[in-house]
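Missing here: one protein chain of the complex. Every other protein chain is in place.
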Amino acid sequence: MNLADYRRAASAWLRDNAPTDDRPEGDGLGRAKEFMARLHDAGYSGITWPAQWGGQGLTQAEERAFAAEARDYTLPTYVFSIGLGMTGPTLVDRGTDAQRERFIRPLLRGEEIWCQLFSEPGAGSDVASLQTRAVLDGDHWVVNGQKVWTSVAHHADWGLLLARTDVDVPKHKGLTMFVVDMHHPGVTVRPLKDMTGRSNFNEIFFDNVIIPDEHRVGEVNDGWSVAVTTLLHERLSISSGVGMGGQKDNPATLEALRKVVDTEDPLVRDQLVELHIRTRALALFNQRLAQETRAGIFPGARGSAAKLLLAELYMFQADLATRLVGPEAALADHPLAHAISLAPAMALGGGTNEIMRNIVGDRVLGLPPEPRVDKTVPFKDLKVGTQT
Amino acid sequence: MNLADYRRAASAWLRDNAPTDDRPEGDGLGRAKEFMARLHDAGYSGITWPAQWGGQGLTQAEERAFAAEARDYTLPTYVFSIGLGMTGPTLVDRGTDAQRERFIRPLLRGEEIWCQLFSEPGAGSDVASLQTRAVLDGDHWVVNGQKVWTSVAHHADWGLLLARTDVDVPKHKGLTMFVVDMHHPGVTVRPLKDMTGRSNFNEIFFDNVIIPDEHRVGEVNDGWSVAVTTLLHERLSISSGVGMGGQKDNPATLEALRKVVDTEDPLVRDQLVELHIRTRALALFNQRLAQETRAGIFPGARGSAAKLLLAELYMFQADLATRLVGPEAALADHPLAHAISLAPAMALGGGTNEIMRNIVGDRVLGLPPEPRVDKTVPFKDLKVGTQT
Amino acid sequence: MKLVLSEEQRELRAAVRDFLRTASPLPKVRHGYDPQVYARLNGELGLSGLIVPEEYGGAGAGLTELAVALEETGAALLPGPFLATAFAAIALTQVPDKELMTGIAEGRIAATLSETELTLDGTSAHGTLAQVLSGMEAGVLVAPARSGDGLVMVAVELAGPGVTRTALETLDLTRGQARIELEGAPARVLGAAPEIGDRLCVALAAEQLGVMRAALDAIVAYAKVRVAFGRYIGSYQGVKHKLADMHGKLEQAESIVRYAAWAADESPEELPGAAALAQAYVGRACFEVARDHLLLHGGIGFTWEHDAHLFYKRAKADEVLLGPPRIHRARLAQLLEL
Partner (left out) sequence: MKLVLSEEQRELRAAVRDFLRTASPLPKVRHGYDPQVYARLNGELGLSGLIVPEEYGGAGAGLTELAVALEETGAALLPGPFLATAFAAIALTQVPDKELMTGIAEGRIAATLSETELTLDGTSAHGTLAQVLSGMEAGVLVAPARSGDGLVMVAVELAGPGVTRTALETLDLTRGQARIELEGAPARVLGAAPEIGDRLCVALAAEQLGVMRAALDAIVAYAKVRVAFGRYIGSYQGVKHKLADMHGKLEQAESIVRYAAWAADESPEELPGAAALAQAYVGRACFEVARDHLLLHGGIGFTWEHDAHLFYKRAKADEVLLGPPRIHRARLAQLLEL
């Protein structure tokens, strides 16, 4: 099938099968799982994944074609996004054949839900300084510790867990990657309320959780290299979404604001012009990155510049909007009160602005690295987390 | 004499003796020297300096009283300012009695002019990495190297010179301070043109310049501690001037701009309001620091915050002014063309903005220091200046 | 011009700070208004009577002293009607009323102020006030009202007849508002409506100064103990330089607040410009510092459990409390005769 035919077929399938109601009442999860099974049956789940493990074995071209058609729909795939975007690709790249055989197909069919367990309260930007311990006991590992900022963990069947297995070596060299059963009785999932008052993330506590050694991914103490694979997939899946739409419901856009503020005031108008300028500047940058990608120029770390600019734009626009609207914007049920509470999210998730600036400086501009004090010290002697 | 009497006397003396014309034609230097001699005869030069060496032996109170009276005049003391503000106080603090006897009185009477020779092309913010060498040869030192950013050097009789006397020890530990005769044939003074096209500074080249050992200030290899004394006096004399006036001739102030821009335009008005806000915010901060100083609260490193803000304000206002005025501002003879060329000066002289932020972070906020790679390495093994 | 606190004013500050540290520590402010703390604040420290003239049982102090107190209640994110009562007291210093003044000075009466005009028909007031600060906690409303005699200042008992109050949750978890409808509520005329907007600007700026100082202190303290990549985050210039810039804003904000409070007490002709400057500069600086303090905390700053968002939200709510901030800039333009 040539690409145009592929795209037409995808378009037709989506027209017939995509849910029209993107916020189904009742058993949303059940219906999402049903949809994923149908998506897989139709050949649109795991388009580029190896056919041997349940994928379609096609190319990026087909994946992009499907994504382009799907852009007009809101598919109920959020709960599967960690599995599809991060943990699945990691297993495809680095898992054993037995692991791929066991996990990939149920993941692509939506039968099993995945989460990712890297960040900890004391290890955010600096994930490699994590403290959750896994200790080998015969043919299994015993895990104790705490993870945080975990999406969809309350629905998850499996988690991709990075844990410390050796404290006598430098921090990057004593980590190992595992697949952990989220239904193990030692796993506690607790919703984490964020500053908007909602709970989009979880905290996970591990209390003597057992993991069989065959659920280890990669070699013992080589977990950091596996994590780098996962984080690369994460970055790709974030940067591809940056700035493309996603502002439809935002009450702080120019289109939303022009309806509610006094555009007779020249100063208000000029502020809206500033918002327009910044929004267009970033949107055009993102479109250029997308065009370059299609032309085979891989954006690499330049995506981090786009992510940084997006974080700044979200903050700027919510801040501006509340100032333009005035006292009303401070009422809890005003959309801008939620928007200003949510505004820091983009700057704090997926790497802070400071981390993004380091990435752009180091990898795009090729600037000399900061001297590192943490790469050679045994982990047990290293300062980590919060210390006085 | 009580303070009020002192002040009245100073006021009367200034009324009778201060030059009315602040830009005398012809032999300005000669007349400046005459004025300094009269100032010293009247007891107003070196008010707080020890009487033994030619000062008046009075207190800060008298000095402040005289300064307050003098504020209304433009005294022709610029050419003596390095001696009075930096090198003189250093000799008073750290010189030998013979040096004080020889140098202080002529300095206070304006008979001899001084410059300071610390900065080098490869050692700006990081003065201690300087490379000018002084080698002991019997009872004298032989100096070779280059200094830069030296004010009034073309008039100077003497210079306070910081040079490297040992390269086998870490950089701070191999420096020695000297008094150098600026009339020595090995000294070449060359005006340094800055980006405004004017020459307010000099470059100084030393080619086998001889300094007798009795002109060494402080111990051999203890020059850094002497330099710290000088820099402390420099900082005091800069921060006391920060933001106090000095904007009279600036074409980028609100008062100057309101006469030349279209204040009918609400956007122009709002930009002028922004300029007013920033100017007032800093002016009030400086006034508060001054009031605190008078109340005995020493501002310390907080003066660096004021200096940083002033550097930013100068840059902001010249930039804003040129935008408001438009194409005309780009004509070489428009005052704003000079203003925008001069605007970076405050950010680059007396410590860059980055250095100021470090000082505020470290000394005002007490933040942990940057790890240092340059404090323990022998100078000869240290990266300095510009290197590929 | 006086920009430095006197010995007495520093003592006042220390007293309020010490009191709040134990009586209203940060973990407590999430639970909202505690009338007991409020009673002690007014009783033991006499804060509510600070600017009430001595003849009415107050301390007869000026806005300079009130600013010192508000800076501390701001830094503590004190919940409840302290700012609202201060606003009302500011109005009452211009139209003195023995009953209210004495009640406020004794801490018996919590009041609030609205700048929206009511209509006054004889002794009954009508009107809808969309957003009244601490409107649920206050017992008395002071507001301008249009009557046959022109614009007057009236006092309305909020627990009395003809008053409907609806609690409004706000962005600021520590301090709510209320919608108040008056349909023939008994109103007492206090006098001709005075010009008090400038003083409200100064009082709010003092609270904002406290909020920004506390936010900066919090993130500076965190930067000294939080480690990333084996170093305290405060040792990275990326963090350090931002904190230095925040310090610069704080220094300037404090200078402006001291100046504006001094102008309110000593130099009425400078007050309008000083007050507009205070809101234009300090309101913005306060939010920027609170924002950056939150962002520099990293992920933990985004959690509900952490206090960072409380400062962030108070700063934003304060920034728009007296109207869209551009009104203060517009006023400056007018005062500068631009």
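Order of writing sets the chain letters: A, B and C. Residues in each chain are counted from 1.
One rule holds for everything that comes next: a residue touches a chain if its C-beta (ideal position, glycine included) is under 8 Å from a C-beta of that chain, and two chains touch if they have at least 3 such contacts.
None of these values were measured; they are calculated from a predicted model.
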Query - Residue in contact with the excluded chain [from A:G57, A:P191, A:G300 or A:P371] - result: A:P371
Requested in this report: For the chain that's not shown, point to the residue among B:R15, B:R71 or B:R323 touching it.
Outcome: B:R323
Query raised in the report: Which is it among A:P121, A:G186 or A:G361 that touches the chain not included here?
Result: A:G361
Query - From A:R38, A:K173, A:R190 or A:R258, residue that would touch the chain that is not displayed - result: A:R258
Report task. Provide the residue numbers of subunit C that touch the chain removed from this figure. Result -> 236-238, 240-241
Report summary line: Contact residues on subunit B toward the hidden chain run 119, 121-122, 124-126, 129, 148-149, 192-195, 197, 265, 267-268, 315, 319, 322-333, 337, 340-341, 344-345, 347-349, 352-354, 357-358, 370, 372-374, 377, 382-388
Requested in this report: Pick out the residues on subunit A that sit against the missing chain.
Outcome: 254, 258, 263, 269-270, 272-274, 276-277, 280-282, 284-285, 287-288, 291-292, 295, 297, 302, 305-306, 308-309, 354, 356-358, 360-362, 364-371
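Operating definition for what follows: only the chains that are shown with their structure count from here on.
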Query - Distance from the mean Cα position of subunit C to that of subunit A, given in whole angstrom - result: 41
Requested in this report: Between subunit A and subunit B, tell me the centre distance in angstrom, where each centre is the average of that chain's C-alpha atoms.
Outcome: 53
Report summary line: subunit B and subunit C have mean C-alpha positions lying a whole-number Å distance apart equal to 43
Report summary line: Going by residue number, subunit A touches two or more other chains at 267, 373
Query raised in the report: Where does subunit C touch two or more other chains at once, residue-wise?
Result: 231-232, 236, 239, 329
